[in-house]
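Supplied in structure tokens, the structure appears directly below.
A single protein chain has been omitted; all remaining protein chains appear in their positions.
Going by the order they are written in, the chains are A and B; count residues from 1 in each one.
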């Protein structure tokens, strides 16, 4: 049977047409434009490239981006598991509404999210004023960036963990109980390890999204070089100053980082599928 | 099931904690948009909405969505057919490449088109010779938006079509149906909800995209301003009430998207429950 139709199996029509269209569209819209970035970067000398990247301002922006994204993703991981758990396991009034609203950060334009969060967490905002009484400034500080990044990354962990919990075989918990494990033990030894690949996938997705996020952060961050300037904003600034090569160099580093994240995410997804095959 | 779940107070603690977190990070911002919009009275709100520049921004936003969404829907269907109904080598690589735009920062998405078509771009001399403007013009906005929303439909359709297998299509073809007939009569009815779902998400992102569009737009009022960019300009000019008023349009779009999404999820889940 394999020999009959070379490498492509099946006798349905349309493979050539759809595959051809897919490849051409993908190349024109995604692959060629992206490769232009690397092409442009390759015209730079190595010293110039390194010099741009190792610039103090660039390094601080990378630090700000990575640190705030990391902590936002951590927040999302912890509360994402909590929200997914509550949605998958408990019944309460308004559950359907909550389940729907979790996707708000996907549906709400980032700029709108950004200005709304700024108005709430600014010093005269609903929450900002209470924080100010404690002497904490949220908007226009790294804390504000963290708030915005937590907002946009929120659905990722929930939506990766929730289906795993919903398909979860309750018998495994029962088995643990018959073997004498306490509820606490069961959660940390049986349930959580099983959720871990999904949690990590969600974490990685949230982290990757946070690293590249621009719209919601630009309003709340204050954009002070060295302090609250994130990488995407710096690229933007360089562009506005027509420093195309500088922007390209930073973007290249970021893109490579994104690809690495993408590989990690694919690996984690593969791990989830591996466990599921055991059923 | 007494032993298999948490005691009531732990359950309530967890629920309250989750609701508190979601309230703080999701509900509050949403409420804030509408509160801020009406802060200076409904007249200001109406004035901001009916403003000529707002109208131009709405028009451009709709135009962008009208072009980019159908493009990506067509691509999504074609890619899903090729990937889900056939086996070939390199399928996983193709899937990863389709996911690529999700991994790219919106700012970089804008940047690559500037590098291609901008004044220092590879294709600029040719474009100038033929008097075609892409960057700081509508085509650039459409291109950047299409790039950013590229994977939505395909990602939604591929798993659904893969799960459905190809038995039905093969049956149709063996009964003498042509490829197109098979697609429109067998495949499409099976995936219509998934297609709609992907289309709705794609549309929401297309209308709301900010970073990528911001890079390629040039911020020309009444010309290259989409709704999100218009919100930004108003906000940066300290016209907060007006900015939030325009933002309510986008927030309403988000809510409609979420409601449609929930309806589709509910409908498809109900279908799965039937034998």
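We take it that contacts are C-beta pairs under 8 Å (C-beta built on N, C-alpha and C of every residue); 3 or more make two chains touch, one makes a residue touch a chain.
Going forward, contacts and distances are computed from a predicted model.
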Candidate names "Sulfate ABC transporter ATP-binding protein", "Insulinase family protein", "Beta-ketoacyl synthase-like N-terminal domain-containing protein" or "Bifunctional protein PyrR"; UniProt protein name, chain not shown: "Sulfate ABC transporter ATP-binding protein"
Contact partner of the left-out chain, one of A:57, A:95 or A:189: A:189
Residue of A:28, A:136, A:172 or A:224 in touch with the missing chain, whole complex considered: A:172
Contacts of subunit A with the absent chain, listed as residue ranges: 169, 171-172, 174-182, 185, 189-190, 193-194, 196, 274-279
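FYI, only the chains that are shown with their structure count from here on.
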Averaged-CA centre spacing for the pair subunit B and subunit A, given as whole angstrom: 16
Complex contacts: residues of subunit A adjacent to subunit B: 7-15, 17-19, 21-22, 25-26, 29-34, 36-37, 39-40, 79, 82-83, 85-87, 89-90, 92, 96, 98-113, 115-117, 119-120, 126-127, 147, 150-151, 154, 170, 173-174, 177, 183, 208, 211-215, 219, 231-233, 235-236, 239, 242, 244, 247-248, 251, 254-255, 258-259, 261-262, 266
Footprint of subunit A on subunit B - complex, ascending: 3-6, 11, 14-15, 17-19, 21-22, 24-30, 32-33, 36, 74-75, 78-79, 81-83, 85-89, 94, 96-101, 103-108, 111-116, 118, 120, 122, 143, 146-147, 150, 166, 169-170, 173, 178-179, 182-183, 201, 204-205, 207-211, 214-215, 227-229, 231-232, 235, 240, 243-244, 247, 250-251, 253-255, 257-259, 261-262
